[in-house]
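Report on the following structure.
Shown here: the complex without one of its protein chains, the others still in place.
Each chain carries a letter (A, B and C) given by its place in the written order, and its residues are counted from 1.
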Amino acid sequence: MAEEKLKKPEEMFDVSLTPEAGDWMEPAVSFRKGTYCYGAPLKHQRYLDLPNQREWQPGDADWKLPPDWKETILEGMERLIKRHRSFRLFLDICVRCGACADKCHFFIGSGDPKNMPVLRAELLRSVYRRYFTPEGRIFGRYAGARDLTEDVLKEWFYYFFQCTECRRCSVYCPYGIDTCEITMMARELLNLVGCNIQWVIEPASNCFRTGNHLGVPPHAFQETLGFALDELKDLTGIAIEAPINRKGAEVLFVAPSADYFASPHWYTFLGYLMLFHEIGLDYTWSTYASEGGNFGLFHSMELAKRLNAKIYAEAKRLKVKWVLGGECGHMWRTLHQYMDTFNGPADFLEEPVSPLTGTRFENARSTKMVHITEFTADLLYHNKLKLDKSRNDQWKITFHDSCNPARAMGLFEEPRYVIRQTCNHFYEMPENTIREKTFCCGSGAGLGADENMEIRLRGGLPRANAVKYVKEKHGVNMLACICAIDKAALPPLLEYWVPGVGVCGVHELLGNALVMKGGQERTTNLRGEPLTPPDEATDVR
Amino acid sequence: MFDKGKIITGIVIFFIILFIPLWYNAVTGKAGYVPELKTGTDEKECVEKTPYMREKHTELLTRWKEAVVRDGERTYRASNGKTYAMSLTKTCMGCHANKEQFCDRCHNYTSVKPYCWDCHNVPKVARK
Amino acid sequence: MDIKDFLAQKREVVLKRWLELILDTYPADAANFLRLEKDRFKNPVGHVLTQGTGILYDALLDEKDPDDIKKALDDIIRVLAVQDLMPSQAIAFVFQLKQAIREEAGQAICGQDLFDALSHYEVKIDTIALCAFDVYARCREEVHSVRSSEIKTERDMAIRLLNMLKRSEKQ
Partner (left out) sequence: MYLSYSIILILIIIGFSYVAAGLLGCRVLLGIIVPYAAGTIFVVGFVYRVILWARSPVPFHIPAVCGQQISLPWIKSDKIESPHTSWGVVSRMVLEVLLFRSLFRNDRVDINKPERLIYGGNRWLWLGAMIFHWSLLVILLRHLRFFIEPAPGCIEVLQSIDGFFQWPLPALYVTNIFIFLALLYLFGRRLFNPQVRHLSLLSDYFALLLIGSIASTGILMRHFYKVDLMQIKRFSLGILSFDPVTPEGIGTIFYVHLFLVSVLFAYFPFSKLMHMGGVLLSPTRNLMNNSRMKRHINPWDYPVKVHTYEEYEDEFRAAMKEVGLPIEKE
């Protein structure tokens, strides 16, 4: 007994860490707790009419797949090939140069070779070759092809739910091969046999029913909003109003639901309300479209479209002129790149014009939806707001480009402009970790669950590491971002890797700095933390 | 969105470029063209056999050049035992007097630019 | 020759060997990436390993502030604590320093009769290892506390809303 315990360390290592054999083509996945997400609950599968409804867990040996699962997947693959040029193209033209290999935050953080984007895609590509190309059919594994087996399916599930669809690898690929597309396709296929995770299906189902991920019914939404208004009255002394479901308003405002339900999102929510009151914007919230985020996008194009339909439908019903969108990541991927195609044309709306500055948002002339930082940056540029930057002086701020606004929209300067106008201390992270090269928080695309915290912490390491650098160099203690998932995922991430750095939204900073007409002297920031008076801030204590 | 027009145009342009040799030769009408050689002599044999001369006259001439310039050796013993003076203008041009009709035809055909004439004068007889 | 000077002299080779031993426990693809990629932002894991092992080695030779040692251990172990490892595997890297020293400097030490002196340093390594256990346990605790505090934040917001609902129902 005692002898058994006295293994040498290097022998112990051999047990689990050395990779399984040399060849990636043998599917081998062990579902270890902390690295995968739970399966979707039956209730929500039913609500969304998903295929192969059942209670199941990825850790189970038997996944209760339908008997014809293989045909279903291959038929699905054929359908995807017909529908998406990207699918066949991206599977055909990869030369396996390896440029993407070290670009994935999950590979950097975990060292698992199958987290290299090229190999992740190869998991799907090998099956495509086997059934859809002559060389794969004839030469089999010598052409890099392999049969579709249950193990391969499990491997897909494991690794395609270990991709946050952040598209960083695509930036470096000489052919622009986008792992996000590949992951989306693989997830579409997995869905056909009912393999999806709780953290995607549940919000999607809630959103379908109540209009938002958290399942907040209309009356509760109104209460939350009322609560925020009460808090703002205490803070500013101003009785702010926020109309809900009001017909005939000029603007419909849509934010991710986390903004009015989670922390630190809440303070961004307060920031919006203060801003809209201050400029007297003629706008309305909606309970039916009380969610901009779209977890359908992490499931299938069809579900994404089903959820997204609400925004235009509500804009039409309320007869608004245009739509304004809050701070959110994949919400903006959907709005910028998919919404008009899904549910357009929005011919019942008008080209967005800022009522205060008269600026026409020509870049949104078809979709008719404007990003809040575009809107605010325009206000600030035209000096429409009175600001007291010093109210943010307790913070040294850095800005994290959220993957989707960065690599889907190219929204780089607008949020930075707002930050520079509202704060005195702003520091950029190193150049190869921001803008289009930004690192993901590690929790996007539906992976922000509890049960996979370990893989999230690993995936977030590259981002946290860059934050740590600016913390050490400039004393940065606050990270601003414009994504609801970031705001949820980064606090625990930074708490673990870089204790002492908080997370906030850009409009929280604006709310802090905003000097409101008729407002009382502010003694605290939106979080209720005392403001350091300007003189004291510079004093040596 | 299919972009059919753009893709077809792309393929067509690609193949037009790729097939430059095909249509270019057809347009110039020189598709099967082979230059006619005028040796300019009735001799049956050169210093070496004809196939050898066709493939390796460059090397032979280079060897001659080096032998003459570096070693001062001026006589070449051919593989059939005969001896020749190693001289471009005298031995070679002695038979193949017409550069344009002999050298240039092939060299132009295969785009080979020898630098013999960087130093050597083209013999006057050859110029006519 | 004093063993301390000797070990100081051998610093680079021993460190290199030590890092090799640690990296050998990673999959080959990852190990090479960790070894070669020098950009600290693209390769944070490799970066903390290189930095941390250097600091620990120096701490072995000179008396160092225990906090510095803990900090270096923390940097390394924090990464290992979220990887697919058993606790024993996560700590093993400290013991591998012994192996590295013996492999790189063992013969010379034998020849110069420095073994007794060496055992002094090995005791020191054991102390560092004990320290590493503490750090590992704390890091694991933090992983769980991060998770629970995340849930707590959610719950706090839910309770705020719930209270508010109750209040409005009373009205």
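In the analysis below, contacts are C-beta pairs under 8 Å (C-beta built on N, C-alpha and C of every residue); 3 or more make two chains touch, one makes a residue touch a chain.
Everything quoted here is computed from the prediction, not taken from an experiment.
**Q** Give the residue, chosen from A:Q222, A:Q394 or A:T532, that touches the chain omitted from the document.
**A** Once the missing chain is taken into account, the touching residue is A:Q222.
**Q** In the complete assembly, which of B:D3, B:E73 or B:E100 touches the absent chain?
**A** Reading the full complex, the residue touching the unseen chain is B:D3.
**Q** From the listed residues A:G176, A:P355 or A:G502, report the one that touches the chain absent from this view.
**A** Spelled out, the listed residue whose C-beta touches the missing chain is A:G176.
**Q** Extract the touching residues of subunit B with respect to the undisplayed chain.
**A** Subunit B touches the chain not shown through residues 1-4, 7, 10-11, 14-15, 20-22, 24-26, 28, 30-34, 51, 54-56, 58-59, 62, 106, 108-113, 115.
**Q** Since one chain isn't shown, list which residues of subunit A touch it in the complete complex.
**A** Against the left-out chain, subunit A lists 22, 24, 49, 81-90, 92-99, 101-102, 113, 116, 118-119, 122, 133-135, 142-144, 167, 170-178, 181, 208-211, 217-219, 222-223, 244-247, 287-288, 301-302, 305-306, 309-310, 313-314, 317, 335-338, 340-342, 344-345, 359, 361-367, 369, 374, 377-378, 381, 406-414, 417, 430-432, 436-437, 469.
Here is the rule we go by: only the chains that are shown with their structure count from here on.
**Q** Taking each chain's centre as its mean C-alpha position, how far apart are subunit A and subunit B in Å?
**A** 68
**Q** Which residues of subunit A touch subunit C in the complex?
**A** Subunit A reaches subunit C through residues 9-10, 12-13, 15-19, 32, 35, 101-102, 107-113, 116, 220, 223-224, 226-227, 261-263, 266, 430, 432-433, 450, 453-454, 457-458, 461-462, 464-466, 469, 488, 491-492, 495-497.
**Q** Would you mind writing out the residues of subunit C in touch with subunit A in their complex?
**A** The touching residues are 21, 24-31, 33-34, 37, 39-45, 47, 78-79, 82-86, 88-89, 92, 95-96, 99, 142-143, 146-147, 149-151, 153-154, 156-157, 160-161, 164-165, 168.
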